[in-house]
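One structure is given below, represented as structure tokens, and several questions about it will come after.
Each chain you see keeps its place in the complex, though not every chain is here.
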Amino acid sequence: MDYRIRTDLALEARESFPEDDVEIKGVILTEEFDEENKIRVSTVVIKDERGAKAMQKPIGTYITIEAPELTEADEDYNQPVSDIIAENLLKLAGDYTKDEVLIVGLGNREVTPDALGPYVVDNMFVTRHLIKEYGNEFKARNRLGNVSAISPGVMGQTGMETSEIIKGIIDETHPKLIVVVDALASRSINRLNTTVQLTDTGISPGSGIGNNRKALNEETLGIKVIALGVPTVVDAVTIVADTLSQYMEKTGFEENEINQFVYEIRNQAMNNMFVTPKNIDEAVKRISYTVSEALNSCFAQPV
Amino acid sequence: MDYRIRTDLALEARESFPEDDVEIKGVILTEEFDEENKIRVSTVVIKDERGAKAMQKPIGTYITIEAPELTEADEDYNQPVSDIIAENLLKLAGDYTKDEVLIVGLGNREVTPDALGPYVVDNMFVTRHLIKEYGNEFKARNRLGNVSAISPGVMGQTGMETSEIIKGIIDETHPKLIVVVDALASRSINRLNTTVQLTDTGISPGSGIGNNRKALNEETLGIKVIALGVPTVVDAVTIVADTLSQYMEKTGFEENEINQFVYEIRNQAMNNMFVTPKNIDEAVKRISYTVSEALNSCFAQPV
């Protein structure tokens, strides 16, 4: 079963194990389902190195919020989805919600499926400069959190590693928590623009739909990092390989034949090709708004 | 061999016949290759009903211009590509270039791969109103053609068939030739945003990446129609089916097994999913500019 293709979602990594009902050693999966709003929250906790190796993800907590009706439902549906995101952010952020928080929107504003991070930052209610000018009494009276935000752009636009830019800004402005927002690649078309993954492990190198990013996590940045990701694309290679390997399994191929086939597809001209829904522009704008509302309610006006 | 999946390119319909070197009855294929600029021009002429049936396209001429280096080359490369498009437009338009021409940009400006038509119209040099105001002497002195242009939007935006809008405008403004510009679906990733198809058959129902459009052709509109299309997407279903059927052929499956498989894929959740390159926003803008330059030189300032 080593023909698995990379996914940025821990939930999908977990799903790719055939033994659905058997616990993988070192990995705990729990689920909740909100009947009324059709929102599923799955929590994968990778407890130790064994689990990390099996899942090919760092040790930590991964919360996946799936709201499959988000792209079709009316505007009122944003509210419950945003509420559940905020609630789960709070689980990871704890008391940090009342501390200085820097929201970082990764990705390239000019490439629609990669523009989630910048779009979220565009909608953030930033307060740091207000508190600096009007003081802590103003902060308390208005029950504000202390939020700053930036969309640094990608390396091809800036010539700099995102980690360099963020480190520099941290050293000058001293936030206590960083929330990194990024577009992800998923295996499943059904999860595109309707799913949010929260994790306290940061963004690992090679994740995201852009490549070559250096890790942004507590180890490299020196402060707590929460990553919020939304799958906006499926790699074309993934979808072809997944469809075909399902079919080959069904028709009795051997595992090594399937692996060989997937290997061949990977070397075809499908690199840098993505599968997206036709309404990607609208779908990314919508989930970006939902995410920014969650971040605003969690950090700019914390309870 | 009936598992062929729809393509909007006549060239691809032709390629799907295995007997590459045998003439299909009623269809003539000729090719030219510009070594210096790496531009290939393939002309498919469907001469009669036999050919039309074999190709599943109306009788007429289909010129395909392939400039595979367009997405990567520097800006100077736009010029030779635009020149070759203009030269082939002239073959189809003949003396109409000096007559009143209406350019219609089909598609939805808000959906990047479907925005080609509106982007082209944005760059058109329109002259009809100038000639109306300053007269034919002004037209002659400045060697202008008579160009008007419109991006009507898609039915989901207007509540009207594009054909209704265009017919109404024709009745009021009396152009002699319509050039319809639209984004197409291709089978081949390599052709995306680097290929232009010109045809004198108009746009057939169901073509284009949006659906349910009524035909825009000489029969329905009452005046000569040239369609200019650029493939900007591959259907996700197509790419999966193509890759798999190639593989199945290679590994000795029977045709009916392959057809069965393709049929199954089609019924999966891949509808309305498209494969695009990551730089789709930039790529569509670039080819739109190249196309608009060709239209401007052919119609706004005809030789």
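Note that the chains are named A and B in the order they appear, and that numbering of residues resets to 1 at the start of each chain.
Everything below uses one rule, namely that contacts are C-beta pairs under 8 Å (C-beta built on N, C-alpha and C of every residue); 3 or more make two chains touch, one makes a residue touch a chain.
It should be emphasised that the depicted structure is a prediction, and the values quoted were computed from it without experimental measurement.
Asks: Count all the copies in this homomeric complex, not only the 2 that are shown.
Replies: 4
Keep in mind that, in the parts below, only the chains that are shown with their structure count from here on.
Asks: Could you state the distance in Å from the CA-based centre of chain A to that of chain B?
Replies: 38
Asks: Which chain A residues qualify as touching chain B in the complex?
Replies: Spelled out, the residues of chain A in touch with chain B are 110-114, 189-190, 209, 236, 239-240, 243-244, 247, 261, 265, 268-270, 272-282.
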